[in-house]
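Here the complex is missing one protein chain, while the rest keep their positions.
Note that the chains are named A and B in the order they appear, and that numbering of residues resets to 1 at the start of each chain.
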Amino acid sequence: MTMVGPHSRVPVAKTYKIYIDGKFPRTESGRYFPLKDVDDQVVANLCRSSRKDFRNAVVSARKAFPNWSSASAYLRGQILYRIAEMLEGRRDQFISELVLQGLSKRRARKEVEASIDRLIYFAGWSDKYQQVFSAVNPVNSSHFNFSVLEPTGVVSILAPTGSGLLGLISNIAPVIVGGNTSVILASESMPLCSVSFAEVLHASDVPAGVVNILTGFREELTEQFATHMDVNAIIFSDDDGGVAKTIESLAANNIKRVIPRNAIDWSSEKNQNPYLIRDTQETKTTWHPIGN
Amino acid sequence: MSPTAVLKNIDFPDLNQVPLVDEVGVHERAARFQARSIKKSSKIEALRSVLSMIDLTTLEGQDTPGKVRQLCQKALHLHNALPDLPNVAAVCVYPTMVGVAREVLGDSPIKVASVATAFPSGMTPRQVKLEETRIAVAEGADEIDMVISRGAFLQGDHHFVFDEIAEIKTACGKAHLKVILETGELGTLDQVRRASMLAMHAGADFIKTSTGKIKPAATLPVTLVMLHAIRDYYYQVDRMVGMKPAGGISNSKLAIHYLIMLQETLGTSWMTSEWFRFGASSLANDVLMQLQKQASGVYQSADYFSRD
Partner (left out) sequence: MTSESSKLAFNDGWQYSPAPESTDHIVIDEQYGLFIDNEFVEPAEGQYFDTINPATEEFLASVALATDADVSRAVKAARKAKNGAWSKMKPADRGKYIYRIARILQERAREFSVIESLDGGKPIRESRDIDIPLSAAHFFYYAGWADKLDYAFPGRTSKPLGVVGQVIPWNFPLLMAAWKIAPALACGNTVVLKPAETTPLTAMKLAEVIRDAELPPGVVNFVTGAGDTGASIVNHPDVDKIAFTGSTEVGRIIQQSIAGTGKRYTLELGGKAANIIFADAAIDQAVEGIVNGIFFNQGHVCCAGSRLLVQESVADEVVSKLKDRMETLIVGDPLDKNTDIGAINSASQLQTIQSYLKIGEEEGAEMHQSSCVLPERGYWCRPTIFTGVSQSNRVVQEEIFGPVLAIQTFRTPEEGLEKANNTPYGLSGGVWTDKGSKIFQITKKVRAGVIWANTFNKFDPTSPFGGYKESGIGSEGGLHGLNAYVELVK
């Protein structure tokens, strides 16, 4: 920490906590890990979340699922747009956090702006992806038959490691715009924005439990993310070799959907598309007779 | 006291309790009966049953005593080349022809059935319908085939229809009452099921699909719905009611499908002419041709079977 001269104000440092069920607890384990900047200075102490934190987060996500999945597309779109608005208002904070974590000011600004735009992008899909991916199926009998998408359920996300805000948002937005609820493990090396983003979510009418954000160690939590029987899908990013095998193998526990997202350049607009939403959607086909 | 209250066992049904019908499901079920394959001895048995269940019918404006006599003769002598044939169940005629039919059929087991109640439309005052019924019975009819007042039924005046059936039933005396719903005019299978319940509760001994003057007449799906109603009524009231599909059943194969449906819906107790009839004019000859084919092994020509 830098020394403060006699005439300057003593800054108030931020406590970075985790986000579970719409609240900001510290990890129940009481553990922490220090985040250091490029000069090896401690920037902040972050919660080293435990299995129990994850378990609590899943409970919250499951509880939030019925209402969030049946909320109207319009409302979900409004809420995602609201998140973008809130983020826009706090641009500077996010830029400085990214700079603290090693980005240049220019790159940091670009990432924050792209993050805001990405939220707007997915907010706009909320009432459209259904129309693109649904179908009325012309069956060969006197039945009306249609297929629609429905959210997979509770999705656990191991966020991209190298893109602390944009990568995080690019993975959360398509999951929740589609009506899923989520538990995220933030980037271990760039976790600051995830906690601040939770504060944005908190101020954006996102119902408690829809997004839960943990900070901590991948190595410690991956197994939990992959095995939990009440998690329906797992998204993982930036496989550093071997983790895919572990995750896919453990996910078989309850036939989890496994969505690997490796080496995706989230800053490219080419990599934003509604197929990211479809990744955590199921197809439901309904039949009904046509008659008097 | 309403005119119906004096009748025994009569209760106006709660039509809201009548189960609804899904048309597609009924058609699918009916198609399953048609997928059955009836061969060899079971076919001969079925053909003989069909024959015994036929109400040989002539209901034309041009009917004359001569025509009715011929039809009765046909009923008495279906096909002399085939020995031991069962009788048809009845000859069905207009009220003015009942006397003629009675005279020709005499003491034979073949019943005389008469349509009544301003068949086929039923559009006449109730007193006239009652009088017509009494006359037909007095002339010797064993069975009366009445039509319901479809207009009143569709209008929602179920009590009118109920009372009318009950009064006709009284007017029938000992004669059996078949109640024609004219399903082709009721619009939906839900209405068919309600009308079936109404007719049975009002005293029908048989319920019958059609006059034969309106299309569609009898179909497997509509008959299935009526059989379901008969089954429900039997479980609820413990009284067997007969079923008569009429109109459009002109070949043996289709008639056998009706029998399959009957057996698999109401069971074996209904498989006699006491509880099941076909209202048909050309079915008998087709059945006879099939029976002759079964006996001789040779496919038949209509030229060898008398047409009256």
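Convention: contacts are C-beta pairs under 8 Å (C-beta built on N, C-alpha and C of every residue); 3 or more make two chains touch, one makes a residue touch a chain.
Quick caveat: nothing in here was measured; it's all calculated off a predicted structure.
Participant: Using the touch rule from the top, list residues of subunit A that touch the missing partner.
Facilitator: Residues of subunit A in contact with the hidden chain: 70, 132, 135, 137-141, 143, 145, 147, 150, 152-153, 232, 242, 244-249, 251-255, 257, 273-275, 282-289.
Participant: Using the touch rule from the top, list residues of subunit B that touch the missing partner.
Facilitator: Missing-chain contacts on subunit B: residues 19-22, 24-26, 28-29, 35-43, 45-46, 49, 228, 231, 234-236, 259, 263-264, 266-269, 271.
The rule we apply is simple: only the chains that are shown with their structure count from here on.
Participant: Where on subunit A is subunit B touching in the complex?
Facilitator: By the definition above, subunit A touches subunit B via 142-143, 289-292.
Participant: Looking at the complex, which residues from subunit B come into contact with subunit A?
Facilitator: 22-25, 27, 187-190
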